[in-house]
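Working notes for the structure below.
Of the protein chains in this complex, one is absent; all others appear in place.
Naming follows writing order (A, B, C, D and E), and every chain is counted from residue 1.
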Amino acid sequence: MLGNSVCKDPKLVEANDFLFSGLHIAGNTTNVVGSRVTPVFASQLRGLNTLGISMACVDIAPWGVNSPHSHPRATEICTVLEGTLEVGFITSNPENRHFCKVLHKGDVFVFLPIGLIHYQRNIGYNNVVAIAALSSQNPGAITIGNAVFGATPEIASEVLIMAFQLDKNAINYLQSKF
Amino acid sequence: MLGNSVCKDPKLVEANDFLFSGLHIAGNTTNVVGSRVTPVFASQLRGLNTLGISMACVDIAPWGVNSPHSHPRATEICTVLEGTLEVGFITSNPENRHFCKVLHKGDVFVFLPIGLIHYQRNIGYNNVVAIAALSSQNPGAITIGNAVFGATPEIASEVLIMAFQLDKNAINYLQSKF
Amino acid sequence: MLGNSVCKDPKLVEANDFLFSGLHIAGNTTNVVGSRVTPVFASQLRGLNTLGISMACVDIAPWGVNSPHSHPRATEICTVLEGTLEVGFITSNPENRHFCKVLHKGDVFVFLPIGLIHYQRNIGYNNVVAIAALSSQNPGAITIGNAVFGATPEIASEVLIMAFQLDKNAINYLQSKF
Amino acid sequence: MLGNSVCKDPKLVEANDFLFSGLHIAGNTTNVVGSRVTPVFASQLRGLNTLGISMACVDIAPWGVNSPHSHPRATEICTVLEGTLEVGFITSNPENRHFCKVLHKGDVFVFLPIGLIHYQRNIGYNNVVAIAALSSQNPGAITIGNAVFGATPEIASEVLIMAFQLDKNAINYLQSKF
Amino acid sequence: MLGNSVCKDPKLVEANDFLFSGLHIAGNTTNVVGSRVTPVFASQLRGLNTLGISMACVDIAPWGVNSPHSHPRATEICTVLEGTLEVGFITSNPENRHFCKVLHKGDVFVFLPIGLIHYQRNIGYNNVVAIAALSSQNPGAITIGNAVFGATPEIASEVLIMAFQLDKNAINYLQSKF
Partner (left out) sequence: MLGNSVCKDPKLVEANDFLFSGLHIAGNTTNVVGSRVTPVFASQLRGLNTLGISMACVDIAPWGVNSPHSHPRATEICTVLEGTLEVGFITSNPENRHFCKVLHKGDVFVFLPIGLIHYQRNIGYNNVVAIAALSSQNPGAITIGNAVFGATPEIASEVLIMAFQLDKNAINYLQSKF
């Protein structure tokens, strides 16, 4: 049930099929979380199909956040080009251990292993620009808030009330936000 | 950095190394979510090491919930032995589409693909008993609430305030629950 | 040359694509081996395609047998829901070591590794019901007797005479049975 | 639980670690099946470890047989150097279709896919010499007769009586042969 | 962007789909390198598709060479049927260690691991015939000289001048040869 794009006839392939332009253009961070991810996945760069690699640029405004999320089909490595970036990931049950680090220009950090929840936060006074690479051409991204509180159709509030130990008003408020 | 257990000398292996007993014993569901998962992973059944398969029994009290969670290294299939079970999973960004179904005895459902957030809820008046199988001997489990609000050490509240659009009191409340 | 079914357009997928019903219905065991396997493979549950997991229910009448067979593309784990079940598997050349165990309700056993010959036998006075899970959506099954003595067209009797050290009458008898 | 041999320190590796000698020496075929396989697997050629490839030489006396067997972890391709060789393989349930071919010098045949039962028979008046290659350094080999009738300890005769529809005397006879 | 051939309907498959004939016919070695490789890859033997194995025959005239090349998608094992063959492979940066061995009839050698540059040379007075097996049905082959000096269109001479520390005349000469 995977939606892989159909392959191009090898004879018709040209160098432009392997090119994506504009990753250096600052992403628009005027949104509630103050961040923007510009992906270069197989959807954006068709030549990546079957290659098991992709790239992304992460722009975060001062004090903005790349919300907790996971990539179901990829591990991730990133390097900071500009700014001061807090990064963290949390391990599986039962430890739920939180590994956290402040990165500066030239630092490289790896989020591991596959499928863990991780996040990034700008903790400086300037924009953060970071380049990330992922071990799949189609890594997927699950933003926790969106998946849990913003699913379509909504998850029954009874599930969320019990899972998060919140009352119905709080859950309704959360669902209205996403 | 994986903690695979060391393999046993093949000459010393015996049939008991491939056996786990007691999966039929009802799990204790007297907890805040009213559910209990009894895993038969490589940690419980050493013979599963390297085999890419495992099993679990899920017991859910009436109106209990197996909270939203993901398995970073496995897909999952389950069948209901007793009771009436609502199951659901949510796809990745940007759709966050929610697939949901009510299962009865003998129904088989597959949560797909790898790494997606899914949950189960007892919507009947009797206990639910379900058998699940996973495509890894070490599937891992990330309970969203525990990972996001119960990490050790805690994720900075500024990250969660922005990611979930909640005020500091609400985040502190959530962190106190997990 | 594999006959994978074509994938469905992701936009048209619905929850029923992930559902199979009726695994709890007792399989008809009125046959020469007194057993019946009800598979939930990709052929029965299309949503399993590419997921690397599947399930089956095994019903065995008292003293019936699930004949020696192998799954060329999967390992297998099973749990007993009812009855008393002898299970066994035999390792490769040159040891051909036979691991054998009697299972009761709630026991979980793993047949390993991939491709080995294994069998199950009801050694109690009641029906056996067991749930098996396999590490492929398309595990395949080779029943040894059917493949060796019931192939279409038949394997030359000279091959079988020499391989099994039987005379031509015995081979002909066996071939007539399958 | 796999018994992979420990890797050698890369600094101490020398060209002889990648060499096996004597594959051209005719195997001794004075046995009940009139055939001999000389394997060059990781057990014989340590340098093959992790490489996913291996080789074997098959010698078959006139009218000898390489008995029905399967390789649980490899596909196989072979070419005939000398003689006239019948080869065949049987597909999975429910078809159990038998593909069979007579090969002459220079013919190449592929047994597919992984894990299927296949055999070879010399149908000429001279020795057969064939070179086979397998897609694993540790392909394993399950000779059906040995695994089913020659396991240690023996499979209960009740299982075999029912599975092969033979009487107890016939099963005992077969078990005495292996 | 891989050009895998479309699979045949399983019902229409016949034994001839798994057969290639003529591997024993001596390849024509009257060319500048005095060697010829006869491949039995998926392009030549359609039944190999998806199987992860292939075969080739290498004929080398006295003092001929199978030029330095690599297989981007396969490891290789070979055995000498006739003649005296020098084989070698070179490891990655920074060691670039050269493993080299003289093989005689019946010797088996493995070129490892995947993707390394290797070569073969006839160092005897008679033809060499060797059978190679590769761990992919579509291993690919990159002959270094052809790829570097014979690409279409040509690599800019400035790249090659700097990379090989040769003057423009030497590079032009090399490019004219390939």
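Operating definition for what follows: contacts are C-beta pairs under 8 Å (C-beta built on N, C-alpha and C of every residue); 3 or more make two chains touch, one makes a residue touch a chain.
Just so we're clear, the structure is a prediction, and the values are computed from it rather than from any experiment.
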Task: Pick out which of E:G106, E:G124 or E:G145 touches the chain that's been left out of the picture.
output: E:G145
Message: Take the complete complex as the reference. Which residues in chain E touch the chain that isn't displayed?
response: 1-2, 32-34, 63-65, 67-73, 86, 88, 90, 92-93, 95-98, 100, 112-117, 119, 121, 140-156, 158-160, 162-166, 170, 174, 177
- request: Just the residue numbers, please: which parts of chain A touch the chain that's not shown?
  value: 13-16, 18-25, 40, 45, 47-48, 50-55, 74-77, 79, 81, 99-101, 103-114, 131, 133-135
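The rule we apply is simple: only the chains that are shown with their structure count from here on.
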- request: Look at interface D-E and say which pair in B-C, A-B or C-D is its repeat, using the rule that over half of the contact pairs are identical by residue number.
  value: B-C
Query: Do the two copies chain A and chain B share over half of their interface residue numbers, or under half; same or different?
result: same
Field: Chain centre separation in whole Å, for chain E relative to chain C (CA means)
entry: 42
Task: Would you pick out the residues of chain E that each touch at least 2 other chains?
output: 13, 47, 50
